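Here you go, one structure.
A protein chain is absent from this complex, but the other protein chains hold their places.
Per-chain numbering from 1; labels A, B and C assigned in written order.
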Amino acid sequence: MIKVGIVGGTGYTGVELLRLLSAHPDAQLTAITSRKEDGLPVADMFPSLRGHVDLAFSAPDKIDLAQCDVVFFATPHGVAMAQAPALLAAGVKVIDLAADFRLKDQATFEKWYKIPHTAPELLEQAVYGLPELNREAIKSAKLIANPGCYPTTMQLGFYPLLKAGLVDASSLIADAKSGVSGAGRKAEIGTLFSESSDNFKAYGVAGHRHTPETSAQLQRYTDDKVGLVFTPHLVPMIRGMHATLYARLTTDISNEALQALFEQQYQDEPFVDVMPFGSHPETRSTRGSNMLRLALHRPDGSDMVVILVVQDNLVKGAAGQAVQCMNLMFGLPESTGLKHIALLP
Amino acid sequence: MIKVGIVGGTGYTGVELLRLLSAHPDAQLTAITSRKEDGLPVADMFPSLRGHVDLAFSAPDKIDLAQCDVVFFATPHGVAMAQAPALLAAGVKVIDLAADFRLKDQATFEKWYKIPHTAPELLEQAVYGLPELNREAIKSAKLIANPGCYPTTMQLGFYPLLKAGLVDASSLIADAKSGVSGAGRKAEIGTLFSESSDNFKAYGVAGHRHTPETSAQLQRYTDDKVGLVFTPHLVPMIRGMHATLYARLTTDISNEALQALFEQQYQDEPFVDVMPFGSHPETRSTRGSNMLRLALHRPDGSDMVVILVVQDNLVKGAAGQAVQCMNLMFGLPESTGLKHIALLP
Amino acid sequence: MIKVGIVGGTGYTGVELLRLLSAHPDAQLTAITSRKEDGLPVADMFPSLRGHVDLAFSAPDKIDLAQCDVVFFATPHGVAMAQAPALLAAGVKVIDLAADFRLKDQATFEKWYKIPHTAPELLEQAVYGLPELNREAIKSAKLIANPGCYPTTMQLGFYPLLKAGLVDASSLIADAKSGVSGAGRKAEIGTLFSESSDNFKAYGVAGHRHTPETSAQLQRYTDDKVGLVFTPHLVPMIRGMHATLYARLTTDISNEALQALFEQQYQDEPFVDVMPFGSHPETRSTRGSNMLRLALHRPDGSDMVVILVVQDNLVKGAAGQAVQCMNLMFGLPESTGLKHIALLP
Partner (left out) sequence: MIKVGIVGGTGYTGVELLRLLSAHPDAQLTAITSRKEDGLPVADMFPSLRGHVDLAFSAPDKIDLAQCDVVFFATPHGVAMAQAPALLAAGVKVIDLAADFRLKDQATFEKWYKIPHTAPELLEQAVYGLPELNREAIKSAKLIANPGCYPTTMQLGFYPLLKAGLVDASSLIADAKSGVSGAGRKAEIGTLFSESSDNFKAYGVAGHRHTPETSAQLQRYTDDKVGLVFTPHLVPMIRGMHATLYARLTTDISNEALQALFEQQYQDEPFVDVMPFGSHPETRSTRGSNMLRLALHRPDGSDMVVILVVQDNLVKGAAGQAVQCMNLMFGLPESTGLKHIALLP
C-alpha cells in the first residue's frame, strides 16, 4: 500500500483527492494537514465522506509527512515550493497540484504569480504531469507539476495538429469555459451562487496565468513560434470544462485524415476519447470521471479546424490526473482507482 | 456472474442501472430493450457510458430475456405487469422499479394509476423491496416491487418512531422536495430547464400516488390508524431528495433517547447514516451514492420531532436500491457494487 | 419629489432598492452611503444600473442624510438603531429593512440578535411595515420596521385563518424555502455556487430569529396561544420564497368557504393574489415583482389546511415592501413605482 499524505485538504481538489484515494485499492490515506482545521474529522467538513474516511485534519507541525510515500499538495501557489525540498530529501515523492513547478523559467513564474520562487533549483527536475504527452518522464519522476485544468484541454486538443505540422502555430485560439469549482473553495463574493448562477461572463481576457504555461508546453512540439489567444469564461455549473479550440490549417487535408490523425494519436490512451467527427461532447459526459473527450469540426467554407474538448476540471483537470501520475510513478496500472463512470444525469 | 436484463433503459433510472451494473463485479449486462431505439448502441445515447458499456438496445421481440437471471423494469407503470408472469414462469427473477406491484390492493392500484391491473395474482407474492425494513423477505423473493423515492425517505424516517409507539400516527406530515430527474426523461414542457430552473413550487398537493403506498407500508408497524399529509415539491437540482418529516410526540422523551432509538435501529445498516442530533443533512452528500442520511431535531417549545432525510432519488430512491435488492436475492454481500462515494462538490 | 437616502447600498436589498427607486416617479435618489466604497460610482459595482443611476457611494461622514425626506437602512442589524434617533429628531422618516425595530420586547431582541439594543425608547413608536395588516399605522409612521421575508409569507398566509378562529393556533407549521439571495451579498463559503447549486438542505431548524417575530405578530390576531414550528430551507435559486403552511382546522368548513374567506380578506390588496383553490403557485411568477401569491389546499382525509405562499424575497420580502411603506407614508398611491411584471421565464 502506498502511504499518501495530502497537504491542504479543505479545498475542492483536496476533497476530490480524498474521494479518489479513499477508494483506491493500492493507496492508504495516512495524513492530511490543515492548520486551521486541526483535529476536525475530515468527514465533519465533507459529510459525503462519512463512512469512507476516518482521518482528521492535523496541523502541519503535529504530523510527520516524511512517513508518507507520496505527498499531494492541494494548496495555493507557494506552499509546495516551501515544503517540497525537505520531503524530496527524505525520499518522499511530491505531486503539486498548484503552479509552483509548472513553468521552467523562474522569471516567468515570478512575473505571473507575483511571488518569489524559493526553490528554483527544483524547476529543472520537476516533471510536467500530463501522462498522454509525458508518460515516460513521469514514471521516474520524484516531483510532479500537475497541469492546470485549462492547459490540459488545450494541449491535448492542439497537440496532434502541431506535431503533424498541419496548422498555423502562431494564431491559435482557445475559447474556454469552466465550471465555478475551478475558482476553488474560497469565501469570495464573485463566486457566490447569487452572483454566478443564471449568468455567464469572460474573465482574465487581458492575460491569464495558463497562457504562458500552455504556450511553453506547446512550443515543445513545433519549431514554429506558438501564438495563443486564450479566453476563459465562467459557466454556471459546478464541475466541467469545455474548450473550443480554433486552428488555421496550412495544408489541404480531408476530414477523414484529420480524424484518423487524432484517433491514432490517442488510440491507446485510457482517458482520452476521440468521438466521431462532428460530435458535440458535453461536459456532463465526464462528470466525476477522469475521461477527457474531444471531437473535430470543419466549419463550412473556412480553413479552420475546430476542436471541442471536455473534461471534469476537478478530475482529469486536477485530482484524477494527479492520481494517474501517482499510478505511473509507483508502477501501477495507469487506470487503477480511476474507472469511475461519469454521473449522468 | 449474474446475467442481467433491463427493460426500458432509455430513462434516468435505466441509465443509472447501467452505470451501477456495468461496474458491478458480479453482474453481466446481457440484454437491454427499447422498441424505439432498436440497434442503437447504448453509449451513443449516453456518452458517459462510452468505453464502459458495449451493448446496443434491442427491440423486445428480438431478444430472449428468459436467458437472464434477473430482469429490471425501468419502465412506465403497466409494462412489468405484462411481462413479469412469463419471466417468472421461466425462472427469471424480476425487479420492478415502477409501481405495478407496490400496492397489495388491486382496487387501490387501479384508483391511483388509472389502468387495470393485468397480473393481480402476483400482488401477493411480490415483495416490497425496502431492505432496511424487509430484508429477509427480499432474500427469497422472486418478484420485487422497488419502492418509490419519496416512500423510501418517509418510511425510513418515520419507522423507528412508529414502531416505538412514540408519536401520534394519525397526524404525520411529510414535506418533501425532489430534484427534477424524479420526473423522468420525457419530453414535457413543465420540466424544461427554462421552466424549472431558478424556480420552486409544490405539485400534486391534492393527492399523490406515493401517499397510499407509504401509508399502507407504515400501517404495518403500528396498530393506530396512520394519517399522512404528504406535500411534494420540485427543486431546481438534477438529483436529490429531501424530506422534512413532522411527527407529534405522545410521550415525554429526551433528545438523547430519541437519538439513541434511531442509532440503534440503523446501526448495522450500510446505507442509512444517522447523523448527530441537530445536523442539517444536504442532498449533495448523497449525490451518486446509495446512502440515505437523516438527522433529528426538536424545535423549541413544541411537542414536535422533525426528521430531516436526504438521499439521491436515482440511487437509494431507485436504481441503487434495486441493485441492493438484487444483491440480497442472489446471496451477495449487500453493498457489492454500491460503494460509490457521493460527488461533492 | 421625495428625497431618498440609502444606508448600506452594497447588498442585495440595497441594489434592489436602487432598481425600484431609480424608476420611481416620485422619488429622487439623493444619497447612498458605504464606508468601504466611498467615491465608487454605484453603477461600477452594479453594471445593471449603468445609464440609470449616476450616484456614487459616499462615506457616512461626508454626507448629510438629514437633507433627505426618508432614509432606508439596508444594513446589518445594529446600524439603524445607532443612526435612527438623530435622523428622526431631524424630521427624517426612517425605514429599517433589518431587524432592529421588529420586536417590541427589548429582551427578546437581545436574546436572538445577541447585541444590546441602543435605542429601546424607539421600540414603542416603531411601526411594523406590513401594509396588508397594518396600513393605517404605517401611513402616519415616522419609523418603520420592515418585516423579514419569511415572516411576510407566514403572516399573510395564516392571518385569515387565525382571525376567523378556524384553526388550532398552537400547532402551526411553516415549512419554508428561500432562494440564496436571502443570505445576502457576503463572502461566505456556505453560499458559494459550488456549495449551494444542485443541492438542497434545511438550516436553523433548532431556532430561527424569524420565529419570535412571526409568533409575536400572529399573537395580535388571536386570543389562543400561538405555537409555531418554522423550518427554513435553502433552494438553489437566486430569488424566490415558498412557504408551505400547515394548520389544523378546529371547525368544519367547506373548501368554498375557506377560499371565500381568503378572497374577501385580500380582495382590495394590490399585492396579494389569491389564486384558485388547489393551485400550485410558482416562485418565478413573482420574480422581480412586488406580488405575493397564495393558494389553498385540503389534503384528502385530513383536518389540515395547507396554504402555499410565494413571493420574491428581495421585493415583497424586502425592498418592494419598503417602497410600499414609503408610498403610504408620503400619501402616494400604494402601487406607485411597484407595477413591475414578474420576469418569466
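The rule is short, and it goes like this: contacts are C-beta pairs under 8 Å (C-beta built on N, C-alpha and C of every residue); 3 or more make two chains touch, one makes a residue touch a chain.
What you are looking at is a predicted structure, and each value in this text was computed from that prediction instead of being measured.
For the chain left out of this panel, the touching residue among B:P236, B:P281 or B:G317 is B:P236. Set against the missing chain, the residues A:V71, A:L123 or A:V235 yield one that touches it, A:V235.
Annotation: of C:D198, C:E213, C:D303 or C:E334, C:D198 touches the absent chain (contact as defined above).
In the full complex, the hidden chain is touched by subunit A at residues 171, 173, 175, 177, 179, 194-195, 197-203, 205-207, 211, 227, 229-231, 233, 235-240, 242, 244, 246, 248, 278, 280-284, 287, 297-302, 304, 306, 308, 310, 345.
Contact residues of subunit C toward the unshown chain are 12, 15, 19, 22-23, 46-52, 181, 185, 197-198, 238-239, 273, 275, 281-282, 284-289, 291, 293, 314, 339-345. Counting the whole complex, the residues of subunit B in touch with the unshown chain are 12, 179-181, 183, 185-189, 191-198, 236-238.
To be clear about the criterion, only the chains that are shown with their structure count from here on.
Innermost chain of the displayed assembly, by C-alpha centre distance to the whole-protein C-alpha centre, is B. Separation between the centroids of subunit A and subunit C, computed from CA atoms only, is 45 Å.
Put simply, the C-alpha centre of subunit A and that of subunit B have 36 angstrom between them.
Separating the CA-averaged centres of subunit B and subunit C is a span of 39 Å. Shared contact sites, meaning residues of subunit C that touch two or more other chains, fall at 179, 194-195, 197-198, 236-238.
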